[in-house]
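To keep things clear, I will list the structure first and then write my remarks on it.
A protein chain is absent from this complex, but the other protein chains hold their places.
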Amino acid sequence: MALVYNEDQTLLKESAVGFFKERSPITAFRSLRDKRDETGYDSDLWSEMAEMGFTSLLLSEEEGGTGFGYVGAGIVAEAMATTLVSSPFTASCVLATEILKSTGSAILERVSSGEAIATVALDETGHYSPESVKTKAIADGDGYKLSGMKTFVPEGHTADHIIVLARTDDDRLSLYTVQKGAANLITDRTVMADSRNWAKLTFEGTPATLLSDDGLEKLIPAIDKVNIVLAAELLGLTQAAFDMTTAYLKERKQFGKIIGTFQGLQHRSAHLFAEIEVTRSIILAALQAADASAPNLSMLASAAKAKACKTAELATNEGIQMHGGIGMTDEYDIGFFIKRARAVSNLYGGQNYHTDRFATLSGY
Amino acid sequence: MALVYNEDQTLLKESAVGFFKERSPITAFRSLRDKRDETGYDSDLWSEMAEMGFTSLLLSEEEGGTGFGYVGAGIVAEAMATTLVSSPFTASCVLATEILKSTGSAILERVSSGEAIATVALDETGHYSPESVKTKAIADGDGYKLSGMKTFVPEGHTADHIIVLARTDDDRLSLYTVQKGAANLITDRTVMADSRNWAKLTFEGTPATLLSDDGLEKLIPAIDKVNIVLAAELLGLTQAAFDMTTAYLKERKQFGKIIGTFQGLQHRSAHLFAEIEVTRSIILAALQAADASAPNLSMLASAAKAKACKTAELATNEGIQMHGGIGMTDEYDIGFFIKRARAVSNLYGGQNYHTDRFATLSGY
Amino acid sequence: MTDLNEFRSEVRAWLEDNCPQSMRAPVMSEDDVCWGGKNFTFKSEDQKSWLNKMAEKGWTVPTWPKEYGGGGLTREEAKILKTEMHRINAREPLLSFGIWMLGPALLKFGTEEQKLEYLPPISRGEVRWCQGYSEPNSGSDLASLATKAEIDGDHYVVNGQKVWTSYADQADWIFCLVRTGPQEPKHTGISFILFDMTSEGVSTKPIKLISGKSPFCETFFDDVRVPRSQTVYVENKGWDVAKYLLTHERTNIGDLGNMVPLSNIAKEEMGLDQNGQLNDLMLRQDIASHEIDGLSFMMTMQRTMDRAKAGEGVGAFSSALKYYGTELNKDRHEFMLKIKGSDALEWEGQSSMDGKTAKDWLRTKANSIEGGTSEVMLNIISKRLLELPDE
Partner (left out) sequence: MTDLNEFRSEVRAWLEDNCPQSMRAPVMSEDDVCWGGKNFTFKSEDQKSWLNKMAEKGWTVPTWPKEYGGGGLTREEAKILKTEMHRINAREPLLSFGIWMLGPALLKFGTEEQKLEYLPPISRGEVRWCQGYSEPNSGSDLASLATKAEIDGDHYVVNGQKVWTSYADQADWIFCLVRTGPQEPKHTGISFILFDMTSEGVSTKPIKLISGKSPFCETFFDDVRVPRSQTVYVENKGWDVAKYLLTHERTNIGDLGNMVPLSNIAKEEMGLDQNGQLNDLMLRQDIASHEIDGLSFMMTMQRTMDRAKAGEGVGAFSSALKYYGTELNKDRHEFMLKIKGSDALEWEGQSSMDGKTAKDWLRTKANSIEGGTSEVMLNIISKRLLELPDE
């Protein structure tokens, strides 16, 4: 497949970029943060996103979706990142949707219409490691009871349905669903550096329903795919931070000159431009592979995520440094980008994790 | 101890730098290479170095040496590197001398007077790994017979005495000495990129004398110390390549300007300057630790060698790039520095080897 | 040498007797630091008595002459005092811009009257100073500053605005660069003046940073009257004082101090595998490389001090230290983030001490901006140490 957007994809991109720029500019995110919004997102915006078809990109038209698939999800994630839109998109309409699709769950319809929000609870420490999950699931009548602790759960305190990875008596990993407000479920919203929504969930015998008992087999392909969408989100953050910085270089004067005339800064900007462009290519290739469920999907996913993390780190660090003092102020937007980039990088494995995995998958 | 040269050391540095600049400028090395000199070094120069006391730096005055120790050896190695002097100094008067001293060998006197040349044969593959040595030593009457193959032996084809690491019947590592021209010793001079003297030695039942049977106990501290001297040699190469490049930046014109006015090159040069200075510091600290046989010697040695390799790689690569086309020509000297830097880096472990070892020695 | 050994014993005994137990613990947060000044509230009685006892000995500023409130110690003695304090983890009794910056400037450029008036209150932590250098349009290009001090008899009338004034809202007095002469050439016509922050016409406004903290202010001067006698050194020659101080500051900022090795934190957080290696092998390599750089840098700080002792000037070399040290420190905090993973990003709550890791990380991003950006440091190295030509 050609590594360019087709006509429909180009239109989707234009409409997504236009929509978010108009409906949810950076000031919208700043205001959510400043008023310490409890849900962390704008539910009116979310309804409009559903109307735009953004909540059902992964469903084909026959399934009632818009059929844009992963390339479409990448386009929307990238556009959202550009203006720091805060929404349950990736958690609910990418990762949870992929799992609900593959397990044939009945929840899917309400999630893809945007009426219900679903999320996945995986991590138990500061590092992604699904194999090390300790949360226990014990059979209890028709259902199960979960006990354990999950951290870094996106939208964990607002989601209607929480998909939980837990370990059975006989040491197998399975996926369960827990409903919002379930008994013996303790939800702590965590305020994190990026001012978005994360939660710690504590299960103390929380009732749950079995979703899938084939271990990581459903989960890992879904994580691969969401990681590519997260890479697209990182790319959006990177590009926006870069554009903001380049604009500043054209405007700020020091020593009687526009600082963008200094070759030291020019060369670093040009290098960063090249890094961003190669990052963009691997992400597009990986998104296409996700749509094709290509055999080398895992390798491409790890390559795309590792590269996106690295480029985002460079771009946001350069962004602050090139802005100088003003970049350190809360009043200026560049700081939002460095904070969100680190959060997105950490979700489901960062640069080191995926570089290591890339090598392993490549047989060395 | 203060991290500066004392008065004697300052004098030694001045006399070494002056001596090599006068007696063996870069043209001398070029001429040795061009005439494909069989020994690879200038024996007259070597005699003069002995007269200057450079061959007995590691021996105290009571032992008949000049007593300058490792700081002195570092000073001389650095000075030699600046003009690419080719001599058996490090092989014979540092590593072999240290081993001969610690084993109380009678050969020491002739080696430290420069009359005889000694070297050490360790590597058997392209990578330093003394623990993996396979060369066999079998008792044979009063002596031993060696069989196996050694590569990357400095001065291996000219040395009078070759100290060989080999494995006994009962799988212990020991050190043996083999005489030049011994029976069943096959010597292949290897022409390498740096145009210095290296050899492959093949032992096919070569008679040898036991020097030390305590495994790596004598060898490793000696290797630590020589690695610090090699780091000083790398520093000399680095500094000379940097100085040559900086001078070129002040002279070459492009686009109607001296290229040294371009901020892109200025910032890279300034960064490199800072790297060179911090490299200089760790090397001096490690040389002092070698003289003091400090308890953290191994850690400092690995830090100094790793850092010296990294800085030398950067400096020589930048040297070529900043010279542009002319740097690629054989006629210009900068190419000698990149070639020799890689050879010195490879000897007894390069950047990766020593970074790994540093971590291990630091307990992680 | 015997004298020094004797001195060491005395110091050790004195510290043993006088350093309160609670002051023998690492500083855990910015709140633990004593900045002194009229607006300062001591966090504990121990903090207060520790300051007073040290100030009485002159050991808040050990190398300053005794007549100005110092300890009159030689470099060697001061080093012993420092070592002995480290040995028992004794906290610095007092930190301040008065000690780091104004003090050295006055010692070098001040009149005898100025020294006697301003230095002792600094040493006792009675007066807290802030620094008025940067302005909105002169960040890296400090010499382009525009704050005006017009002469009106034996006073100046100061008008203008400063930014990045550290703790201006807490400070009692300010040392300030103002333009008393012509705009061009930029470096002449600048004076280094001192005045009271409670003077009529001075106002401050804290700047909120990306770390959520506000250690800096915007500071406004509206017809502030300052006696001309409060000029340090010669009128219109303030740039000489500022330059001296910038060099001084760079040498200090480069100092990473006594930090916990990154690898220890990594070991604690991530554990070791069956080979005794850090549980993230990629991080292990990066940390090892970083620690080698860190060790090399520490040795460079040491070497620089030893060279200074041996009479070699430091000069522009301080720019290399400032550059390397601040870049290293930024790297260190990026590694901290990687070591702790998502835990590092918590911003509120007890388990993260209200986001200490994240906020410290963001704070380091200013290291390579304040006190001269890394780019300016590279320019200085390039021009002054490498003598690469100007256009």
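Per-chain numbering from 1; labels A, B and C assigned in written order.
Just so we're on the same page, a residue touches a chain if its C-beta (ideal position, glycine included) is under 8 Å from a C-beta of that chain, and two chains touch if they have at least 3 such contacts.
Being a predicted model, the structure only gives us computed values, none of them experimental.
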Shown chains in contact with the undisplayed one are A, B, C
Only one of B:Leu265, B:Ala286 or B:Ala301 touches the unshown chain, namely B:Leu265
Per the whole complex, from B:Glu78, B:Asp123 or B:Asp291 the residue touching the absent chain is B:Asp123
The one residue from B:Ala193, B:Ala247 or B:Ala292 touching the chain left out of view is B:Ala193
Cross-chain touch to the chain not pictured, restricted to A:Lys13, A:Lys307 or A:His323, is A:Lys307
Residue positions on subunit B contacting the omitted chain are 123, 125-128, 151-152, 190-195, 198, 253-256, 262, 264-265, 313, 317, 320-321, 324-325, 327-331, 335, 338-339, 342-343, 346-347, 350, 352, 355-356
Missing-chain contacts on subunit C, rising order, are 281-282, 285
Per the touch rule stated above, subunit A touches the missing chain via residues 2-4, 246, 249-250, 257-258, 260-261, 263, 265-267, 269-271, 273-274, 277-282, 284-285, 303, 306-307, 310, 355-356, 358-360, 362-364
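Following the convention adopted for this analysis, only the chains that are shown with their structure count from here on.
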Per the C-alpha centroid definition, the whole-Å distance linking subunit A and subunit C comes out as 40
Chain-centre distance (mean CA atoms) for subunit A and subunit B, in whole Å, is 52
Separation of the C-alpha centres, subunit B versus subunit C, in whole Å, is 42
Flagged in subunit B as touching 2+ other chains are 263, 266-267
Residue numbers in subunit C touching two or more further chains are 375, 378
